[in-house]
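Here is the structure we will look at.
Apart from one protein chain that is not included, each protein chain of the complex appears where it belongs.
Letters A, B, C, D and E mark the chains as written, and numbering starts fresh at 1 in each.
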């Protein structure tokens, strides 16, 4: 199994979710994060004090998939999340050694 | 060392924390996340517009443990987090190659 | 490539970010988390009911770096995040097998 | 010199009783009463202030103290209760509380003014339009049941709550208001209750206690953290309660005269004293003065001065405030926990206990020169027992009737949400909404 | 008996028209009018209450309903509009609405009181200082355009918004106010509009509808979740609207007399009835009673009772409230969605529709004994057509003038923010601020 972690633009979440469920992936976990990268942030002004806000709101989607489905999932995410504009985000793939479904105790691919 | 990532129901956090500390694990990191899975979400209604909220509040517990303790930890989390109802969540295990305690510079198992 | 995950004190984020960009690392992702560890929490009181708040606010910085830069990055983070006080946090290193830049489709080191 | 206000108070058990006092004391009413625009202006304002107390005041005070998943449900309960009881008051409530009940006059009024029958634009109540009096009293009848919400948050069914509120207003609030302000037996017996310490606060406080016991504790009580979501909301609410309470207490003078000035002074002093008393008690006991404590203390002070505000002098007001702050603190923290009932937001601890403290101390500090009747300190040993008697009558009726209503609901439509709904939170489960 | 207030109402199309009634009916004005401190006290309070309605009331009501990234921009739009229109009213608005327009008197006033020229501290308007009357009317002129903000949130340029507001007040609000309250043609024709159902709500509601159509839908409308950020803010806002509306409606009696008591009673009852009506409709249709629904219903009730509040009896008020609750619910949910325009916060659905319901039902329920003029139920078949005629005149002028202003802006400085700014959120993009 692999963990696919995608950092995407917040308003793309719905499309990414749809793309993944279309592949038959039935679970994922999502976190609100702040991203720093080439896409530059903005300046906020409070009583004349300017603060550079360099971190931008992003969404982190984590989905663990059977190794066989990694490529299709990567492609689906990329297609759904892409606007072509800077700041679209990254996808990282890392190994998962073991998975358990808490409710049943099932493990590995069966637990996904 | 292994990173154990558990996605659990929010009200189970206290029990999971207790179960882990009972094993002598003295540290963990917790994040509020939203989960999508078999457990279905709910519908919200605002002036007649219905929005399907498919993501449910979950808690992600991350704990890095010495390889020797992985099994006991998995078992402890599963026992503590289980309600038997759909949506209880998952546990993922992944490899950690290196750990450092910032304060002292100690590393690996000593840093946990 | 490696994923470096650092759990740090919130007010150290700016210094860590600066240290990493000084190394030429141009991206990172940051999450607000709660940490449990040796640093003890505090007690809150509401109408005489005391609640032990054992989880403390921390920041999780995730940065994926080419393997060659891991050591320099670790050192930079540690220097920037250290106060010498308990609760300074941890750094974990784990493997990343694949990286994609969503906007361009570039992959691996080129995608960082 | 203008003793208009004071005179009226001097001859009535409570300002609102002026309705009956009028006929009882014809000698004072030589002149046909005429509308006074200043009094009317103040009563219009007072009515608006009591509405401000309820929504948003009370709603936010309570709403900020629950967990995030239940905040909207608390606001919804308050808002819907306020709306529902407004209509019910118009339909029958006003009539039940403030008309002559004939044979049952000691206990309850009649139906002669149902749907405000016979109340024309020209009808006066003292120096103000009767319509205005009826709406001012409406605001009391609407906020009193709403106070009980604090005891049942996080777990009561919304449908059951609405039915309970309606039944409670008609079966508990209207009779007790009639007893004290509508010419009923407590008025005749000389119970002093200027603005509703007994009618409003003891009444609602006891009902809250009974309700939380019948309903049972919240899941997680004593084991999980049930810490408040956002005390900023609670602070806004407490402040609006403080502000709006001037409509409640000072408006009960029914005129913009000297009686109003007395009530304003005593209300401000007692509230501040109670806020400080709670804060310092807590600082001493727990080592930290909390914002929630100050706000709770202020509300306790407002409650305790309510029956007394038109009868006592400023020094008496300060003492009443200090006593309320300390005693309500002890009840809402130590004693509640020791006894183990889950009066979630301390309706009993603040309104019940504060109301009792206030009712009894009114009997102690009432001063002839300030409100027309002597209390214990001026040698009238009879007043404290009369006050206690008023409390007991109210406690008995409120406890019994509340329990009966709730048991009937419990065994018919049910009063508590499902366990799953309680875990999910009432905002989503009952109202399909959430705070983001 | 004091029929002061009632008498005044009886002879005018609306309370504010007293300005003209004075000269038109010299026989009533035997005595030189003198300042009445009670009336003045109430009008000072009423003015403050209408300000409370606008900021923070309306600002929060709207602000809580948008997404987090746009909340501050809604507050900023309201606050800046309120400030800008205050100054404009002083410069020319008051004069345009409330002075004699000479040859054009049927349609618009003149400039004789620009910069409050000739208004001295001693000038009276009835029994209150004219300055106070001018500031009270200022609050109406400032909140009416601000209502339109709800239709254009999340996407309108701030600069274009400010210019639109200024133009709209001068070209739309001032004329229509003059028609009804300044002695213009609708006043002469006998249209009843006690506190501004036509002038304020239909007027703003139609403008909102036109504006949201010209501006186009929000990005993501119908596909993304545009769920409100924090209904707590909306609830605070709705409550302050309820509270402040007593200044609006009851203040329109211009005196602290019986007319004020009537307006307060009818306002409270209609609002509560409408809140319940919307809530129960929704409960029936969607299975859940929402807090947003109750709050929306309350506002719909406030809107609908506005033209009627000084003319109908309490029972009529309850019926008007029930009708407004149900009908506005249907419009703001089903019909809006079916037609597909994005009136984001239902300015048309609540203010336009509620205003129409209220204007027409005023013609039905007006009662001689309650406000001096008979309606349909008392056999005056002419009033409903007159009311409809008033609505149509207002709709026509508001729609045309709003469209003209917006098209001019659209083809000059532009009215909509860039797509990128809309995605980023207006708080950061336009104001450089954000909620953390």
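In the analysis below, a contact is a pair of C-beta atoms (placed from the backbone, for glycine too) under 8 Å apart; a residue touches a chain by one contact, two chains touch by 3 or more.
As the structure is a computational prediction, the values presented were derived from the model and not from experiment.
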Displayed chains contacted by the hidden chain, counting the whole assembly: A, C, D, E
Residue of E:38, E:93 or E:425 touching the missing chain in the full complex: E:38
Hidden partner chain, touching residue among D:124, D:177 or D:250: D:250
Residue in contact with the excluded chain [from D:231, D:303 or D:393]: D:231
Given D:124, D:318 or D:415, the one touching the chain that is not displayed: D:318
Options E:52, E:180 or E:235, residue touching the unrepresented chain: E:52
Residues of chain D (touch criterion as defined above) contacting the omitted chain: 1-4, 6, 36-39, 41-42, 45, 49, 68, 227-232, 235-236, 238-240, 242-243, 246-247, 250, 255-262, 264-265, 268-269, 271-273, 275-276, 279, 286-292, 294-295, 298, 314-315, 318, 369-370
Residue numbers in chain C that touch the chain omitted from display: 11, 14, 42-46, 53
Chain A, residues in touch with the chain not shown (by the definition above): 44-51, 53
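Here, only the chains that are shown with their structure count from here on.
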Chain separated most widely from chain B, comparing mean CA positions: E
Copy pair chain A, chain B: interface residue numbering same or different (half cut): different
Cα-centroid distance, chain B relative to chain E, in whole angstrom: 52
Residue numbers of chain A (touch at least two other chains): 31, 94-95
Numbers and ranges of chain E residues touching at least 2 other chains: 225, 227-228, 286, 288, 290, 292
